[in-house]
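Missing here is one protein chain; the remaining ones are kept as they sit in the complex.
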Amino acid sequence: MSTPPPPGVYVPAVLFFDENEEFDVPAIKQHVLRLARGGVTGILVQGSNGEAQHLSREERKTAIALTRQTLNESGFENVIIIAGTGAQSTRETKVFNEDAKDAGATFALVLTPSTWPKAMTIDNIIRFHTEATDASPIPTMIYNFPGVTGGLDLDSDIIYTLSKHPNIVGTKLSCGNIGKLQRLTSRLAPSEFAIYSGRSDTFVHGLNAGSAGVIAALVNIAPRVHVDVVRMWREGGEEREKAMELQAMLGHADWASSAVGGIGGIKAVVARHFGYGAKEGWVRGPLQPANPAKLQEDNLSYKILVDLVSLEKAGNGLPN
Amino acid sequence: MSTPPPPGVYVPAVLFFDENEEFDVPAIKQHVLRLARGGVTGILVQGSNGEAQHLSREERKTAIALTRQTLNESGFENVIIIAGTGAQSTRETKVFNEDAKDAGATFALVLTPSTWPKAMTIDNIIRFHTEATDASPIPTMIYNFPGVTGGLDLDSDIIYTLSKHPNIVGTKLSCGNIGKLQRLTSRLAPSEFAIYSGRSDTFVHGLNAGSAGVIAALVNIAPRVHVDVVRMWREGGEEREKAMELQAMLGHADWASSAVGGIGGIKAVVARHFGYGAKEGWVRGPLQPANPAKLQEDNLSYKILVDLVSLEKAGNGLPN
Amino acid sequence: MSTPPPPGVYVPAVLFFDENEEFDVPAIKQHVLRLARGGVTGILVQGSNGEAQHLSREERKTAIALTRQTLNESGFENVIIIAGTGAQSTRETKVFNEDAKDAGATFALVLTPSTWPKAMTIDNIIRFHTEATDASPIPTMIYNFPGVTGGLDLDSDIIYTLSKHPNIVGTKLSCGNIGKLQRLTSRLAPSEFAIYSGRSDTFVHGLNAGSAGVIAALVNIAPRVHVDVVRMWREGGEEREKAMELQAMLGHADWASSAVGGIGGIKAVVARHFGYGAKEGWVRGPLQPANPAKLQEDNLSYKILVDLVSLEKAGNGLPN
Partner (left out) sequence: MSTPPPPGVYVPAVLFFDENEEFDVPAIKQHVLRLARGGVTGILVQGSNGEAQHLSREERKTAIALTRQTLNESGFENVIIIAGTGAQSTRETKVFNEDAKDAGATFALVLTPSTWPKAMTIDNIIRFHTEATDASPIPTMIYNFPGVTGGLDLDSDIIYTLSKHPNIVGTKLSCGNIGKLQRLTSRLAPSEFAIYSGRSDTFVHGLNAGSAGVIAALVNIAPRVHVDVVRMWREGGEEREKAMELQAMLGHADWASSAVGGIGGIKAVVARHFGYGAKEGWVRGPLQPANPAKLQEDNLSYKILVDLVSLEKAGNGLPN
């Protein structure tokens, strides 16, 4: 029986590229450090926001090792690394799990394959995760993100069944389904199976429902705000009410980050406001870099993100 | 500027049929009274769970009038009637809105047409609801239920735009998207635009996020439990924690009601445990009546619903 | 064992409205007569292109009766009327089948309900069509059009099973799946079960595969061209090659008719080139009338339709 990752705030770190789509190592390192200093409990390397699907096997290992090394160099040995490892075959998923361990990851977050949707029966879904985990040198978690699996959406029954595997220790619910989340938290203690909201717009709602925290893209912009929300929520009373007020803001910012262009938009916002990475928000095709027209103050979505940045910096004692 | 319905618990009442698929008037009346005695603030006649899509125009009027009459006969003049009125054309929706008013409804809940999905652009969605409401003698609300509209799912931006219409006064979010709900509640006061969870598994989460309550199928089985949850939640403190515990139970029961067969299953559970309506749970085809094999104590889903019934009866001071 | 409709060209007639969305009776009559004079074997009243989903029960009957009367008045007693009758419940479908017979239809074309997609199991699909047909006073046909049933798509096995019912006599395949069509034609003689292409872009391909002809929206613009294609195809040899050349043109025109706005676009093209009906191409909301910007000669799609009109008129000995 493996132990799940501890409760807290995790970030599916975006990965910085230069104009040739090569790793922008200085930016990657600065980003990792800003996230760690922001207080995150762990970093998900190769979530969908980390462009896992756009990386070669070698690059996957390099990104994990680079993150681990960067953390350790600055005394963040305690920050956990979760590696996204789901591939389109069970076999390659096993390879990625091995690689993840070797490169320094402590947990693997496994996306379900979806090349052949009709073949993904309940039995095949369970068989896939079971076999991938049986062979894994590190504990695994279930990554449920219908947005990148052609609509394939694991329900609470399937995830509950998988939770009984001694080496499957948690899940990231990027579906945003709070009902599903609570059907799981109400039956599984965080010490045996950790359930994380996968989007910032279900963050505090998830905490209220017994989640272990959040693993969400918006943490790339505002780690400290998310960490503050957990602290306030844990204090209870009036602080918890303030956490819910921040939740409202995070829900708008989550939506806004999609509206300004998703992954490329997040990178561009980070570059512009925190001073590292290319202002173009380079991503790998077929995705498009950030659209400058959307990153203007008269765009309400951008304005919402700028407000979040201000809050993040205030917490840091930094000028906006 | 019309006023929204008051906060509270609403129920998309199931409609009881006999074996010939004709209205089972005694059962319909008993159900309405049990719901009213259970403390619901209002009854949604012709929600999808009320088989709106299976009724003729005359039957729609009859069901509304019968509900209004039954309530009034027993002193429940204050229980509000919302009528589901969305049709596949703007024109027929207008007719249904007129009919609803005439038959005794106070609000209309309008489902978006989805015959031609590609034609349902943002502009056409907004035009549809605007025109249907402009012509309506009663205030309208937006019914967002992708499960019965071929996946058509109105986002928070569209609903926010529609909320600015002086006669569109609320929404039922059957999508279960708590992030969407809070993006709306955080910008719109319940006194101007009332936002209801559309499923019991997002009920307390919705309250935490500022919703006006719930309009959900499971209230057909357990109105009093839902009403108790609102009361407990409003009291705050420890009572609010108990509300969240009940929420966990409601989340399982919501899922279980689908697992035992949806509409037919709900009717069969009601018949078996509250003594009215046919034990077969008659529905109109192409839906199927309740499957007796699923309504057995050794079926976990059924067991969950029986536990909910027990709780409902305990609150009523009734034997189980 | 009922007899299917004879092979030939059928048209899902568009229905003309005035600016108040009321029936434009003169235009409807002129359209029926132009189609009949163009040589169509039958008219489908209340196909999806006839806005079946936008009509009241009374209007459905009126449209059928008006079509029958118009045909008879001008000596077209032999032109067959098929009525689209699928409703969201089995019960209402039965009513529509009765009404269709009473109003003058010879066959009913039954669309499968799709309000609750998950409930539409193979068993429920078969039960629906079987029950609707058992009660029908006229033979029925299966209308397979995933574009208006939320993606619900009946496969060749299901349709083959239904073809064994003595009173289910054919199908319109609006899915455009030529493989499915031939799996059916190769097992079922047109004298027992008639299989029609449901789109002009699979018309001659269907004939090659053994279909009984076509029931397609584009026939509204060019009935004579379609009838000519059947004649040429039947002659064989070089004429058949010419039929295939026309097929290429029809395939482009089919696509073009969607590109200029679907139902409203077809009505506007008819009005402009054949002199009846409103040039705006009025449709019932939520659909939008024709967009004048698309009906310009410099729009390739419109140009393709104009060429088809010219060919239609040449066959009629009319000036373009």
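A, B and C label the chains in the order they appear, each numbered from 1.
We take it that a contact is a pair of C-beta atoms (placed from the backbone, for glycine too) under 8 Å apart; a residue touches a chain by one contact, two chains touch by 3 or more.
For clarity, every value in this text was computed on a predicted model and none was experimentally measured.
The chain not displayed here makes contact, within the full complex, with A, C. When the missing chain is restored to the complex, the residue among A:P26, A:G150 or A:G275 that touches it is A:G150. Interface note for the absent chain: among A:P113, A:G206 or A:P223, the touching residue is A:P113. Residue-wise, the contact with the chain that is not shown comes from C:H252, picked out of C:R68, C:H252 or C:R284. Where subunit C meets the missing chain, the touching residues are 156, 176-180, 182-183, 185-186, 199, 201-202, 204-205, 208-210, 244, 247-248, 251-252, 254-255.
In the full complex, subunit A contacts the hidden chain through residues 21, 48, 51, 53-57, 88-92, 95, 112-117, 119-120, 124-125, 127-128, 131, 147-151, 262, 284-288.
Throughout what follows, only the chains that are shown with their structure count from here on.
Per-pair counts of C-beta contacts peak for the chains B-C.
Closest to the protein's overall CA centre, chain by chain, comes B.
Subunit B and subunit C, compared by their mean Cα positions, are separated by 37 Å. Separating the CA-averaged centres of subunit A and subunit C is a span of 50 Å.
Of all residues in subunit C, none touches 2 or more other chains.
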